[in-house]
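Removed from the display is one protein chain of the complex; every other protein chain stays in position.
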Amino acid sequence: MSAVLRHREMLLVAAIALMVGLIAMRFPAFARPGNLATVFNDTSILVILALGQMVVILTRSIDLSMASNLALTGMLVALTNANYPEVPIPLIIVEAMTIGAVLGAFNGVLVWKLGIPAIVVTLGTLTIFRGLTFVVAGGTWVNADRMSADFIGLQRGMLLGLPVLSWFAVAAIAFFFLLLTRTPLGRSLYAIGVNPSAAVYTGIDVGRTKFIAFVLSGAIAGLCGYLWVSRYVIAATEVANGYELTIIAACVIGGISIAGGIGSVGGALLGALFLGIISSALPVIGVSPFWQMAISGTAILAAVILNARGERKQGRIILKKAEAA
Amino acid sequence: MHTAAALRAGELEPGTAVAQPLLSLSGVSKSFPGVRALHDVSLSLYPGQVTALIGENGAGKSTLVKILTGIYRPDEGEIRVSGDAVRLQGAEHAFRHGITAIHQETVLFDDLSVAENVYLGHAPRTRIGLIDWRAMRRQAADVLKRMGAGHIDADTRLRDLGIANKHLVAVARAMSIDARIVIMDEPTAALSAKEIGELFDLVAFLKGEGKAILFISHKFDEIYRIADRFTVFRDGEMVGEGMVADTSQNDIVRMMVGRAVDHIFPERQPNIGGPLLTVDGLSHPTEFDRVSFELRQGEILGFYGLVGAGRSEVMQAIAGMTGTSAGSITLAGHRIAPRTAADSIDAGIVYVPEERGRQGVVIGMPIFKNVSLPSLARTSKSGVLRLAEEFRLARTFTERLDLRASSLSQDVGTLSGGNQQKVVIAKWLATEPKLIILDEPTKGIDIGSKAAVHAFMAELVEQGLSVIMVSSELPEILGMSDRVVVMREGRVAATFDNAGLDAETLVRAAAGIVA
Partner (left out) sequence: MSTVETARRRIPDRLDTPLKGTLLSWEMLLVAVALGIFVTNSLASPYFLNPWSLSDMTFNFTEKGLIALAMALLIISGEIDLSVAATIALASTLMGMALQSGADTPTLVAIGILTGLACGAVNGALVTGLGLPSIVVTIGTMSLFRGIAYIILGDQAYKGYPAGFAFFGQGYVWWVVSFELVLFAAAAVAFWFLLHRTSFGRRVFAIGNNPVAAQFSGVRVNRVKFVLFCLTGLMAGIASVLLTSRLGSTRPSIAQGYELEVITMVVLGGVSILGGAGSIVGVVLAALIMGMVTFGLGLLNVPGIVMSIFIGLLLILVIALPIVWRRFFGRAM
């Protein structure tokens, strides 16, 4: 939308291109389209989750419960599949998104109706949802033997040369792009992040809009619950443990301001891809995967330092104005 | 303008059909826990007329604005738009009834484009219901052009516009929904004289379009310049209304405060000693350049200039809040180079900032803790608090300022604007400074508190304190200062002795008009 945002995304594109270029110099196979498509497919779930998280962050809130929501929903749909293998997969996806949305709505109601800060609410539900994952499964897990072939196979099917999982990510990107740039709801999400009190005067119901944002992020987490358990063919209590911070990291690297109102679909996508490429590249260049965490941390710090420079408010610059006049 | 003139003529003959108000309130009351904000209030706005809403702080003006814009719902009473009773269910609902407000500190969206600010909430859509950005930009540009603001590009980020242009965008927003009722809540508070002129042209344009305008201002010159009618509120009640042309300024003041204020500036015998503060060639890379002036013991030095002339920036540099690139500050014979506010307080200089709510009071803390905050080193003993000392300090200084509070443990957030300002000034005096810098000390406070602040300033200088007063209000500058420094575009434009100084000289110097 604005030159500043574009500039920020170009910087990230350049950083990613440089990284891929450097790796390709030693390991040309890494940069082949086929491999890049695989990297994208491996990152798809993170991309989708980052888009959901972004919607919440835009409204000056945060959803720390996404990874736990994912685990709980993933467990519930895996149990559904294990006990009722005849339930068609589209219905499973609807179930996942509905459960996720209900869990998100629980966060949203507490933020909207009781005015509890989002960080406190989702800190609570982070532990509650994960605890419930253990409870609903009776402390067990669901693995490949108990999942139907369709349940596991759907996202692995190929469509126009890309796995279906990648198409989920593409669809999410398209959906959020239209939502955020071309619908009144999307613009309201930005507006309440930029200036909540002005939003009230503009006739935007700030609480209700935040509620919708949480329902969206919940539905997204639910969808990813299905995608995650079918991809890794395991539903367990520890699924995606601690992943909420990776999702937020992707958003931060993508230039989404934690203070709300600033961020774009392109940024969330690039932030997630940045992390995805690092984790795919480490084994290729022969670095221990134990380096991944420290590299993400450094990337987050670098991103926040760079973004802060761009956002730093300018003074009035009285003299320059005088000289120009 | 012809329409407006005709309507006014119609209004002057009671009983004619033209006089139907666009908006009328009757018997409106609103209470909050422990406070009666509005009681049985009536107000009428007529098409093509500007109605000024006048009242001291706490008179209920902002509550009324919030009721009209749908933010609050009245407890009792009736609102009629074009004669039909309405129940405003929220901001959007009020907006759809054609009521829109332009606020003191523009409430728009800094990180969104001008076009989006104009059309947020009612953007043009494509056939499948998506926002049509191209149509939105085009229509926004049209609206801006129609109101004579074609110089604003619809694609600019709002952050990059000045306050005056932001107001124009807010008006464009009102125009875009064809709002019939425009509320302007102290729109001139942060504008320069030239910008105020432009805003008033716009008000004239809106009148010509047949809009009903509610204009809220503290400044009588503005009210007499553009308002047709007035309504006065006092303590949440409507105490008078009429035509501006038929009413004298003194009558309105009497309605506001319940008595006549004949002389608000205190008489004083200046007792001026030797130089206390010498500022020589003080410069900043972007904000001000080679600023030099001298302040003497027991003197009130006025700083006049247009908003944005760099006065506050110079004062913040002296108070240690902004760095400097060149020049020197000498206080009582010693060179000082304060780098933080703490340094300047130690040196004996205090700065009472302009933005009371953001920079002055710590809301959420009681009065006594606010007062003792800069003096904690003195009221505590090797870092350990002594509450009795803090209460004593707070009592001494707040009582001298005639603070109205139920106790010193009351949260400052529950005080009126004028009383908060008294707490802020008490806080600074409690540090026992040599020099006090007051930045717009009476901005946005009621007449009663204003007089208290002015009287207290006079008392301070009589006791040997020196005062620098930054003010954009000419009567205040002329009524209080011994000498006046005029700044323009980051530089000192002129320095005057107040004896026989007239307003026009100051305005010319501030605007850079060579006589």
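In order of appearance the chains are A and B, and numbering begins at 1 in each one.
We take it that a contact is a pair of C-beta atoms (placed from the backbone, for glycine too) under 8 Å apart; a residue touches a chain by one contact, two chains touch by 3 or more.
Model, not experiment: these values are computed from the prediction.
**Student:** Of A:L227, A:I248 or A:L273, which residue touches the hidden chain?
**Tutor:** Considering the complete complex, A:I248 is the one touching the chain left out.
**Student:** In the complete assembly, which of A:I23, A:V56 or A:L132 touches the absent chain?
**Tutor:** Of the candidates A:I23, A:V56 or A:L132, A:L132 is in touch with the missing chain.
**Student:** Tell me which residue among A:T237, A:S264 or A:S280 touches the hidden chain in the full complex.
**Tutor:** In the complete complex, the chain left out is touched by residue A:T237.
**Student:** Can you list where subunit B touches the absent chain?
**Tutor:** Spelled out for subunit B, the touching residues are 33, 56, 234-235, 256-259, 321, 340-342, 344-345, 351, 353, 358-365, 368-369, 372-374, 376-377, 379-380, 383-385, 391, 395, 398-400, 402-409, 427, 446, 448, 451-452.
**Student:** Spell out the interface residues on subunit A facing the chain that's missing from view.
**Tutor:** So the residues of subunit A touching the unseen chain are 62, 64, 110, 114-117, 119-121, 123-128, 130-132, 134-135, 139, 237, 242, 245, 248-249, 252, 258-259, 288, 290-298, 300-301, 304-305, 308, 312.
Rule of thumb we're sticking to: only the chains that are shown with their structure count from here on.
**Student:** Averaging over Cα atoms per chain, report the distance between subunit A and subunit B in Å.
**Tutor:** One centre to the other, that is 44 Å.
**Student:** Provide the residue numbers of subunit B that touch subunit A in the complex, in ascending order.
**Tutor:** So the residues of subunit B touching subunit A come out as 69-71, 90-95, 101, 103, 107-113, 116, 120-121, 123, 129-131, 133, 157, 284-289, 308-310, 313, 489-491.
**Student:** Quick check: in the complex, which residue numbers of subunit A touch subunit B?
**Tutor:** 1-2, 4, 178, 181-184, 187-188, 190-191, 194-195, 197-205, 261-262, 315-322, 325
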